[in-house]
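Left out: one protein chain. Kept in place: all the others.
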Amino acid sequence: MSSHMLSRDSFNRIRSEILETWPTGKDLSLEEGIEYQKKIPTAKNFAVAMRKASEAGETLLQPRAGVALIQDHIKLLQYLENEGAADLLPTTIDAYTRQNRYQEAAVGIEKSLQARTSLLNGFPAVNHGVIGCRQVTEAVKKPIQVRHGTPDARLLAEITLAGGFTSYEGGGISYNIPYAKKVPLKKSIEDWKYVDRLVGIYEENGIHINREPFGPLTGTLVPPFVSHVVAIVEGILALRQGVKSLTLGYGQGGNMFQDIAALISLKSLAHEFFKREGFSDYELTTVFHQWMGGFPEDEAKAFSVISWGASVAVLAGADKVIVKSPHEAMGIPTKEANAQGLRCTRQAVNMLRDQKFPIGGEHRKEIEMIEREVRSIMEAIYRLGNGDVENGVVAAFEAGAMDIPFAPSIHNHGKILPMRDNEGYIRVFNKGNLALDDEIVAYHRARLEERAKAENRDVCFQMVTDDIYAISKGRLVGRPR
Amino acid sequence: MSSHMLSRDSFNRIRSEILETWPTGKDLSLEEGIEYQKKIPTAKNFAVAMRKASEAGETLLQPRAGVALIQDHIKLLQYLENEGAADLLPTTIDAYTRQNRYQEAAVGIEKSLQARTSLLNGFPAVNHGVIGCRQVTEAVKKPIQVRHGTPDARLLAEITLAGGFTSYEGGGISYNIPYAKKVPLKKSIEDWKYVDRLVGIYEENGIHINREPFGPLTGTLVPPFVSHVVAIVEGILALRQGVKSLTLGYGQGGNMFQDIAALISLKSLAHEFFKREGFSDYELTTVFHQWMGGFPEDEAKAFSVISWGASVAVLAGADKVIVKSPHEAMGIPTKEANAQGLRCTRQAVNMLRDQKFPIGGEHRKEIEMIEREVRSIMEAIYRLGNGDVENGVVAAFEAGAMDIPFAPSIHNHGKILPMRDNEGYIRVFNKGNLALDDEIVAYHRARLEERAKAENRDVCFQMVTDDIYAISKGRLVGRPR
Amino acid sequence: MKPVNIVLGVIGFDCHSVGNKILEAFFSEAGCKVTNLGVMVSQEEFISAAIETDARAIMVSSLYGHGEIDCAGLREKCIEKGLEDIILYVGGNLVVGKTPFAEVEAKFLKMGYDRVFGPDCVLEDVVELLKKDLDTRLKGND
Partner (left out) sequence: MKPVNIVLGVIGFDCHSVGNKILEAFFSEAGCKVTNLGVMVSQEEFISAAIETDARAIMVSSLYGHGEIDCAGLREKCIEKGLEDIILYVGGNLVVGKTPFAEVEAKFLKMGYDRVFGPDCVLEDVVELLKKDLDTRLKGND
């Protein structure tokens, strides 16, 4: 593993291998892809849309959506841009494709044809190939992005970028640890280097492609510093391969002040570490994900969660907000439910866009706290990698110095236990081996003791469980029942 | 007109007259009413519920609801307490009863029986009489309040308090100027003196009855100081007649910081003026009304407005929030839609209840601004009344020193024109004769010029129209189309 | 549009004054001579004002839900008083409860209103329709 830009030779060698892994990859021409991208109007370029939103201080709306069949998928996206007034479109990839199980995806397509409804939880872009993708990207007016969760997303990237998508979500950590069980981190980082390099090549050819590391991770009680570290590291790795347009993400935690502090610090910390790595030529924007944990089943309550997420996104100054639907707790939303989520969000965004949120002293403190936490872990990463972030982050996960709560991967320590304090801020209850200094840990502990006192119980594991269920049961802090 | 407690003699004289105005008033015994109230369990007492909520720092949820027929009304309320989990129940009175048109209400009941659905926009409590009211109040578990809009609400008060309601909304100004066309202010204030005295008599007999002046007035771009002045004056008038439990109200303006500043200042200003009038023995609580102006028709958007109102209510520390439904723009909600509004609100309230909103310097300034504005008008009222609030407020409305925007009453000047500034704060564009000092007016003007500049147009009447439509068209500030 | 007299008001015991103020401003701007009776207007008041001002149209608002009761019979009373030709428009939240607009419209057309508008109507369109209806009536009178 090396921390440099992938050489064109290595790139080409890998390329010829991965294009062989499924028939639709065969004979794929990078040059033709680049030529095709050149003809896409600027108004449909994702990177440009993100930059403009950031400059204008606007918050763009993007749903999640993907179904098995091309025509249905097109209808879905057109509905979301027309009835839902989405600013940006997605194409969410199905879970078989995410695991490179194109054979299973093919079965899913077949069964969906028979059932006359999608039996896949997303759009199997690899199976549909470049031609299928182009049908989709040409049928819509708005910039469109690939959203997935794929540890090895190389073939998917080749096909979808040639297919006219102008943004690509994911990263070697964020699309492995929360999404896979056995894939070694070293491998997924190496595979994502290829993806980033591919984007870099497009950039070198004048095609602006947006890249978005996946912010929310497991979506469940993730302390801001944890996702910030992943976002910053993946940002560095992407910039190294020539990526120019980066959107860093954060999933709503639930406490408004912590969430705003998180989004503010995410941007400043990213600039700080990118500078340290010697990067200056990039466009940095942010995305805020509405509540990513368990949703309430009742739709009226779900609307409330959606609206609250939208409100905080705007107050925090996010450039983009990822929108949930009132069906979230139950299943993949119908197009109608998805558009409802968008309209609910739009109303909140528009009601709040003109309201300025002044950062007071209390609040400044939380920003500083997050900064300290992130720097503390980042220092450990640099130390473990002898100055190299890529080697460092792999070592940090191995040592548990970096740890993501509730993740399925066996390559994650899984010792860290987060918990809400009395005001709903996400703190660390059990730090595992996390490279946080004692002062920070003591601060977290003190805040948790406050809650324990208020609830008349000791700080305990039950609180974690209660917190996981809390929003879906209609509150933020999982108080004793 | 006198600014003292109504003598028992005058009270009795008026009483015998008004009980004659409709058959259900005949032979109504105050003593029997008091005895009946004594048997109502404390858990169902509205005043106690409000005090407890305030002490515990909780925000209680109350819907609006009322239909023509007793059995239907009971079913509706039971649905709202069971399916909607309302903390407090309403009985919204129909618009004929509000104008003392009991004959028309009788026709409405008749037609509703025929149509098998309510053709009245509320519950005609006078027509149903004490027995009808008791059927209702006995059928529910939660404290229950009369909500109406009645300039002369004396008979309604006699019947509903004897009927077991433990809270009564309204006041001589707030239930006249926004609700009537020709009723002289002097008259409605005099008539409400009777209502407050009736409550005072109940209090003297050990029955705690909550009184709630109607905060939102016309619900349309009402600057906080305008509704605060009405709330404080009506509070003083109520306390004079022996009322002990007062809930002052405020209708959401839309800018979160102004709304929070408004609710905080409402409480401190009320204490300030109540003290000045020599009152100390009272319980003061607050109520926040979710957006009272035109709603968006789309239900997903309406949910967003509801949730946002709920969020601000909690952040502002309101003791109660009045809940809207997703049907608001279209018509009186079904019980299902009403319960949806409650569940949406509950989710927001519970997600936010633990989050503390620290007041920063910027924000403190807005609180001080509202204080200055209110004191400025209150001083004019004292001056015009030679030290007496009651005479003063009548004179102030006559002179336009006090003025409510968009009100239907011919006894209101209607010269004041409010408008949003660039951040959505409600300011005064045209002050009419309003008793605001020049510095305040200049401040408002400056803020409005900021907006005009941002919108590239002059400060103009069109902005007012745009602002009126704004929320229903999906935003806060009515930007040029 | 040639200046035309119209009468405006909110019927019954309805106090909703905001829409009424906007309608007044809008129709005046559009070139009508508006007699605005404000809120809480009885059928009789509408008719007298129309007679006094020689109005070509009456614009009835009802927001509060009692429209069904309050608006019935206005057409008949107009005819009684010799206003055979007057245009009657009605708009607002005309019935109690969220109801499909087609149902509401049918109900009020049957009562003799020429056009029925929901709370979401676009005022620019209303003016266009009014012009059209005025033209038709004029021709009909020729």
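The first chain written gets the first letter, and so on, giving A, B and C; residue counts start at 1 in each chain.
Convention: a contact is a pair of C-beta atoms (placed from the backbone, for glycine too) under 8 Å apart; a residue touches a chain by one contact, two chains touch by 3 or more.
Keep in mind the model is a prediction, meaning the values are calculated, not measured.
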item: Touched by the hidden chain, restricted to displayed chains; value: A
item: Contacting the left-out chain in the complete assembly, out of A:K75, A:R101, A:R375 or A:R445; value: A:R101
item: Sole contact to the chain not displayed, among A:G33, A:G170 or A:P333; value: A:P333
item: From A:L161, A:V226, A:L448 or A:I468, residue that would touch the chain that is not displayed; value: A:I468
item: Residue, one of A:G25, A:P63, A:G164 or A:P178, that touches the chain absent here; value: A:P178
item: Chain not shown: contacting residue from A:K52, A:K111 or A:R353; value: A:K111
item: Touch list for subunit A against the chain that is not drawn; value: 95-96, 98-99, 101, 104, 107-108, 111, 117-121, 149, 178-182, 218, 220, 293-294, 297, 327, 329-334, 337, 406-408, 410, 461, 465, 468
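Going forward, only the chains that are shown with their structure count from here on.
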item: Topology of the chain contact graph, where touching chains are joined (line, ring, star, complete, other); value: line
item: Chain nearest the overall Cα centroid; value: B
item: Distance between the centres, which are taken as Cα means, of subunit C and subunit B, whole angstrom; value: 31
